[in-house]
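Partial complex: the chains shown occupy the same locations as in the complete assembly.
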């Protein structure tokens, strides 16, 4: 943990101080839990009342909010908060273990400078890894895998043969990359396995969540685009293409050969069927089921997924179905009566 | 496997015998498969007809049911059945392997009495583990993890640095605890990783299912309350608080900063969005999508989730939407005619 002043933090994050810039800040905490000496942030209006009661040394807020206590006013308060946390706490340090004698590294594997391979990790033949990578215990890096610089592969993650991993990629524990796609040819009631000869390609700056599973392609590659962040227990099917800078939160499922553009946001448990094309900058609400192509900038939710504004009103009305049905029945009776009375 | 009599079992479980208490019971089986010498139970009226055909030595039943064969009548038949199975079969025995020479244990790690660390397990620096714990092959216990007594960590489970595990905790295979939360600050189209400095705290008597993933907190801890049972492939987001004695069955997803009270039951594939507050004793049906706070004792299902009784009727009517629409159209025509005829 570092120690800094509010003024220094403001300069570091490009914000400005309201209150005493000399306030000492040593760490970060939540609005509810922060004590003097700690910085916190407000990013969700739901927590606005806590601004009055927080004991925090300072609060990072957006530009529209400048009334209380010591503040660090930032254009993008969550981003400024991220910078503050990195400055004060840093990212997880990785112990420089070098090459553990208990790791199994193929003689022809080539690793760059400053790589650390922990005990019980396996690096197979033909693997090429760049500089500054950390391979944690129990990781399996299959034959012919190529990996860039500055990657962190957490315990028991498995990277199958021939997968391509960019630089600054983080793979959390128990994730699988490049396992066989779900590809079977059904003939006379039997399902025959199709060799999956495509690869899984994970581009630069991607993070893959714990327990996720990114299939290799049947023929062409499965691709996770640069800068995309994949949550826990997400599955991406064979040949699917996720564009750059997407957010796929936990438990999303993308079926084979689907294509997702850049800067898309997929909520929890979203499902996308195979072979559909999702445009750029698309937002898909939690649990949505997407069965059709979506244009750039679309915002949808529901299963089946429909335009978000429409969906908000429509799905809320399911609750009123019994009432609506009763009203229809009543109308029919009134109408019967009305017609008879004619 | 033990051998006992029906009378002894009744005493052991606090029930009473109908029929011959001297019946020898050696093991447990299902109503359909049980043979003489085996005990079984009836807990679901769906299986009531099997009572007449079962060959079981005895059946554990509730108090309202006393007509057939040799019975063990119990106030809580499923609980009595559990006691019978524990008596007859016991829990899985764990081989006392001691400290495997093929495990990697940091010199400064402190383990209590009667701990067993299998081959290929990694116990990192600063770890403190209580007594009678079993750490199976391939398990990773990260730096600074604290663990209580009588824990069982099954193969290839991964516990990240700084996580806190109570006593009598069971972690099934390939589960991840304390991996980084899904926390990114998006700025100018790039997603910047926020150091996740909170912890994952697993309280006493919790069980975590195979392949589950419990994120560490961004700032404050993610907590799984005492006695809660987490199924397979459940994900709990950063900073979420699950109260004590909850049941989260497989594939549930809880987003970050959500709070769930005590004694809640969440069905399969339930999703809860971030920052909502679920009360105590709440029941959430399978596949429900919860997007709002829920009061104590609420019972909901559906996506979006609504009050269960309402939901039962409402969601069943989706099927009738085409019919309802047709009837509306017909009414409009009749009305047109009716008005013209005026």
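Lettered A and B in written order, each chain numbered from 1.
The criterion applied here is as follows: a contact is a pair of C-beta atoms (placed from the backbone, for glycine too) under 8 Å apart; a residue touches a chain by one contact, two chains touch by 3 or more.
Owing to the predicted nature of the structure, the values given are computational and were not obtained by experimental measurement.
A.B. asks: Wait, 2 copies are placed, so what's the full copy count for the complex?
C.D. replies: This complex, considered in full, is made up of 3 identical copies.
Following the convention adopted for this analysis, only the chains that are shown with their structure count from here on.
A.B. asks: So what's the Cα centroid distance for chain A and chain B, whole Å?
C.D. replies: 25
A.B. asks: Sort out for me which residues of chain A touch chain B in the complex.
C.D. replies: Result: residues 28-30, 32-33, 40, 44, 46, 76, 78-79, 81-82, 85-86, 89-92, 95, 102, 118-120, 136-138, 154-156, 170, 172-174, 207, 209-211, 227, 229, 231-233, 245, 247, 249-251, 263, 268-269, 286-287, 303, 315-316, 318-322, 324-325, 328, 331-332, 335, 338-339, 342 of chain A touch chain B.
A.B. asks: Using the touch definition up top, name the residues of chain B that touch chain A in the complex.
C.D. replies: Touching chain A: residues 104, 120, 122, 125, 138, 140, 143, 156, 158, 160-161, 174-176, 179-180, 182, 184-187, 189-195, 197, 211-213, 215, 219-220, 233, 235, 237, 239, 251, 253, 255, 269, 271, 273, 275, 289, 291, 302-304, 306, 310-311, 313-315, 317-318, 320-321, 324, 327-328, 331, 334-335, 338, 341 of chain B.
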